[in-house]
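Every protein chain of the complex appears in place save one, which is left out.
What follows is chain A.
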Amino acid sequence: MAARYDRAITVFSPDGHLFQVEYAQEAVKKGSTAVGIRGTDIVVLGVEKKSVAKLQDERTVRKICALDDHVCMAFAGLTADARIVINRARVECQSHKLTVEDPVTVEYITRFIATLKQKYTQSNGRRPFGISALIVGFDDDGIPRLYQTDPSGTYHAWKANAIGRSAKTVREFLEKNYTEGTIATDSEAIKLAIRALLEVVQSGGKNIELAIIRRNQPLKMFSAKEIESQVVDIEREKEEAEKKKSKKTI
């Protein structure tokens, strides 16, 4: 049944599916994991870095991109598609500033990206974008926000979310561990993001890329050293927690 309705995306299947859009979501599930967390004064984005070939320049592979001074996004899925979406979003951020004299709100740029994605699900001759995006930032009212878009063009606000490979595992971890306490301070929120990624990433801190935005400050990418020190802290805390537990059982 599916075979007859997945050629051109403008065709609905009899049971109401747009198969091309669902296949795009499958492409997203193949991409490397990205996690986003909304703290009280900070927003954190972490991605799993795929290991690069020996001769490849690591710095050219960037999965976290700034859209404007106060908004940035991470994606999961087809990198080439993401590049197009990010370029359009960056242009829109500046156009908005030119015509409306105000920087974009996070919700506005999310809605723009989602509308762009939806257009591609309703034009013939085009396929949907094969990416999901996590868009974070602060509005001028100082409130942090996190939004997620998917290839169908829907978007939702989240407190914490993950996309890409093993997104389900990471999301379950976040559901268990995202409490008022764990996002109380900036460093706690950062640690939560790293812990969430460590659940699914092989070989630890080397394969994690992290970025934060604090209120009224531009995007800050963490260096490998900073991530290592966070990972070391996390492992130390884990050991101490284990010790306490084993003490109690004895």
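The rule we apply is simple: a residue touches a chain if its C-beta (ideal position, glycine included) is under 8 Å from a C-beta of that chain, and two chains touch if they have at least 3 such contacts; residues count from 1.
Throughout what follows, contacts and distances are computed from a predicted model.
> When one chain of this assembly is omitted, its UniProt record names it as which of these: "Vacuolar ATPase assembly protein VMA22", "Proteasome subunit beta", "Guanine nucleotide-binding protein subunit gamma" or "LLGL scribble cell polarity complex component 2"?
"Proteasome subunit beta"
> Which residue among A:Glu26, A:Glu58, A:Asp140 or A:Glu175 touches the omitted chain?
From the options A:Glu26, A:Glu58, A:Asp140 or A:Glu175, the contact with the absent chain belongs to A:Asp140.
> Touching the absent chain in the whole complex: find that residue among A:Val52, A:Val100, A:Ala184 or A:Ala241.
A:Val100
> May I ask you to list the residues on chain A that touch the chain which is not drawn?
Counting over the whole complex, chain A touches the hidden chain at residues 99-102, 105, 107-108, 140.
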